[in-house]
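This is the structure I have questions about; it appears just below.
What you see is the complex with one protein chain gone and the rest in place.
Chain lettering (A, B and C) follows the sequence in which the chains are written, and residue indices restart at 1 in each chain.
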Amino acid sequence: MFLKFGHLEFDTVPKSKLMTLPESIDRFVPDGSSVAMCLCLESLIPFAAAHEIIRQRKQNLTLIGPISDILFDQVIGAACVRKVRAAWVGNVITGSCYNFRRAIESHSLEMEDHSNLTVAMALRAGAMGVPFMPARTALGSDLFKTNASLKTITCPFTDIPLTAVAAIKPDVVVVHVQRADEYGSAHAWGNLGVTRDACLASRHIILTAEEIVSPDVISRDPNRVITPGFRVSAVVHYPWGAHPSPVPGYYNRDHQAFIDYRNESKTPELFDGWQKRWVDNIQCYQDYLIALGEKRISELALKHHVMSETVDYGY
Amino acid sequence: MFLKFGHLEFDTVPKSKLMTLPESIDRFVPDGSSVAMCLCLESLIPFAAAHEIIRQRKQNLTLIGPISDILFDQVIGAACVRKVRAAWVGNVITGSCYNFRRAIESHSLEMEDHSNLTVAMALRAGAMGVPFMPARTALGSDLFKTNASLKTITCPFTDIPLTAVAAIKPDVVVVHVQRADEYGSAHAWGNLGVTRDACLASRHIILTAEEIVSPDVISRDPNRVITPGFRVSAVVHYPWGAHPSPVPGYYNRDHQAFIDYRNESKTPELFDGWQKRWVDNIQCYQDYLIALGEKRISELALKHHVMSETVDYGY
Amino acid sequence: MTKHNTKKRDWTFAQLMVTAAAREIADKEVVFVGMRLPLLGFLLAKSTHAPEAVGVYELGIVRDTLAPEPIMTMGDLPNLYRAQWLADTADAMGLLQQGGVDVSFIGGAQVDRFGNLNTSYIGGTTNVETRLPGSGGACDLASLANRHIIIMSHEKHRFVPRVDYITSPGFGDGDGWRQHVGLPRGGPSTVITTLGILRFDSNTREMVLASVHPGVTEEMVTENTGWPLQILPDLTQTPEPSEEELAILLRFDPQGYWTGK
Partner (left out) sequence: MTKHNTKKRDWTFAQLMVTAAAREIADKEVVFVGMRLPLLGFLLAKSTHAPEAVGVYELGIVRDTLAPEPIMTMGDLPNLYRAQWLADTADAMGLLQQGGVDVSFIGGAQVDRFGNLNTSYIGGTTNVETRLPGSGGACDLASLANRHIIIMSHEKHRFVPRVDYITSPGFGDGDGWRQHVGLPRGGPSTVITTLGILRFDSNTREMVLASVHPGVTEEMVTENTGWPLQILPDLTQTPEPSEEELAILLRFDPQGYWTGK
């Protein structure tokens, strides 16, 4: 990459961060890590990366996120998880998730109960570099009983009671985006949830991307960039890496897969079968696409396109 | 506007918020208001709106912003201001501003001394609906002596000392954007400073826009929208409304105007002449463009265009 | 779902509940939209008497038009199409925390006489009988909206004198509790169940039966409630969904996934 300034040219070759999914998880998600995922809530959920975490049989992870749809349940079912810090763990369109239920009811999983707002504020506190953030939610609730990251305080200006939410600073955040360059700059669009805060709050950032594009495409629209590229640790090319959750601009939500998962995770034995079929038998995105099948892929593809108007960053 | 859903059509006609600049200032900036402006720091500064505030001879305003470049100095010089809550009041490329100096040195202006970060966090606290936000800046500084919105507190989790920054909730925020529709939805791009937080924190929002566009242009890219349109009170079409500050996509910074202003505001008499020429003699943007002159306008126009890549919000 | 002693009817109780939810929304209100039946209620209200209602979703979505296709979750792509604003959860929920949300909807697994909701731990936290998914945004909606509406199945083990765990605060132990704990505003205004509609006494803050659904008797409600339920003197019958409402609902839930039999 050349930096041009008038007649001067400086040859700086930034290091590519492009790597395989197994390499990214191996390097940046050691056993015992705290991992933030599922940060857009119902869309752009990094299922492919979570499945790689399962394949590598990571141990003693702490999972962080607002709601996780079925992703946390899968990682819990594979016995990778020691603790969950979340507002909701379930299947958005069917209700409870069974691995999570079994783990909590058998006391084999530690739970820190948040609300969506307290997760958002905890990550925002981490992003902003402050140890806590005051909130007006949850007062009088029992979240305080099962979440040591919440305390009541008194406002120094107004004397009203407030909830103090301790900062969360994950070891690593895993984010699925629409397009990234190999140096870690990426565009994401749609409902972003707590993604931007979580990226700023985390020590490492792993991006999985539908497409790897030229740095030119990204840098022509820096307002769309999800987080500063210099803070990103790994970029992985992984089309359909958020299936069955939806990816704006790429594919719709696969509702049937969520319904199927409910049935296929009702018992530990059923879940083992699900894991073998959808996780352990998959080595790369090509395998996954074959398992999905062409018919399903074409059914989920966008039928209507709505293109944004361009903007000018000229001078 | 028709909302289409399958075969059903619902005829809802949202109310247009388009109005003239004088009407918007008359209705939403009564005497005594607290007004946030200059929220992108050095760009997109709403000079036209500030000049209308001067023409209407508003009284006892409180001005809020991080740095204001020369805008606050102009409104102070016109005797509209009782108090300033800001981190920096000056002329970015020449240094001190004279009306501000004179007002403070003669004790005719109340000052609340912030840093850029405390202004940003105060507005973010307002945006998030909490009475304060903790920060790690300014400890040991004398900002605490001249800013009652700052207090030291102890972190309830870590016991470390922190700066508590009280929320700022302006009565009205004035924002210049690139394009808006008549219902209050608008696109802004470039360095956004504290604009988004300030919009969410304020009771009323006045938008001045380089262009008024069809709602279709805005709604095809909802991630680019600066703040939810339903919270906007007024939309004003005012091309070149941020001159001499730069507007990404529209015009460059007019450095000479800032240098000229330094010279033309050195004494109250000189400032009177400046105000007569550039504010009181101007009734509309057409007047202003004539005063600027074609040569200057073409010099400031963009010479290089850099267009963003489109994204798809389809389904 | 509770078994009903029903005569022949051309609507489901889920449809009736959605219709009742829609009627709780006034035009131009800002509605914090949850999942499932509440989402349908919002869409129905916007399609009928509240076309200018604005929806805020915790995913970071604000929209004031209908999605162009039926959606199953808030994050379905049609729900992003021509949204008024796509942003961060902390900012969208900032609108809620500020007091900018008029009304929100919450589902519940267990509720008590003061409208406190449990969607976390049945049996309590030490002897967990059933772990439920948790708060999600429910605790925030119950804490911070100007009023919130509860939608749930009316069964005796769900309508208990005191919830095992307060996930989403109602009126705590009665009048004055919310102020005492520091909640800035709000509280439950309505409980829409499979059997009837309940509101809260403005003095005691206790739940009171306000209407029963067609085919449901007062006794069916009291038998399915775990405490001696107060009943409004002018108890009414919940209006049935109109044909127009049912037609509109069918467009939002064409497979009957949420509102079918």
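Keep in mind that, in the parts below, contacts are C-beta pairs under 8 Å (C-beta built on N, C-alpha and C of every residue); 3 or more make two chains touch, one makes a residue touch a chain.
Just so you know, these numbers come straight off a predicted model, no measurement behind them.
Across the entire complex, contacts from the unshown chain go to A, B.
Checked against the full complex, the one of B:Pro156, B:Gly190 or B:Pro215 touching the unshown chain is B:Gly190.
Of the candidate positions B:Arg27, B:Lys83, B:Arg136 or B:Arg203, contact with the unshown chain belongs to B:Arg136.
Listed here are the subunit A residues that touch the chain not shown: 3-6, 8, 10, 12, 14, 127-130, 185, 196, 200, 219-220, 222-223, 225, 227-231, 313-315. Residues of subunit B that touch the chain left out of the display are 40-43, 66-67, 86-90, 92-93, 95-97, 100-101, 104-105, 107, 113-117, 120-121, 124, 135-143, 145-146, 152, 160-162, 189-197, 245-246, 248, 252-253, 255, 302, 304, 306.
Here is the rule we use: only the chains that are shown with their structure count from here on.
By C-beta pair count, the most extensively touching chains are A-C. Located most centrally within the structure is A, per distance between chain CA means and the overall CA mean.
Using the mean of the Cα atoms as each chain's centre, the chain most removed from subunit A is B.
Measuring from the averaged C-alpha position of subunit A to that of subunit B gives a distance of 35 Å. Subunit A and subunit C have CA centres that are 29 Å apart.
Multi-chain contact residues of subunit A (touching two or more other chains): 121, 135-136, 160, 162, 189-190, 192, 248, 252, 302, 304, 306. Listed for subunit C are residues 68, 76-77, 80-82, 86-87, 90, 93, 96-97, 144, each touching two or more other chains.
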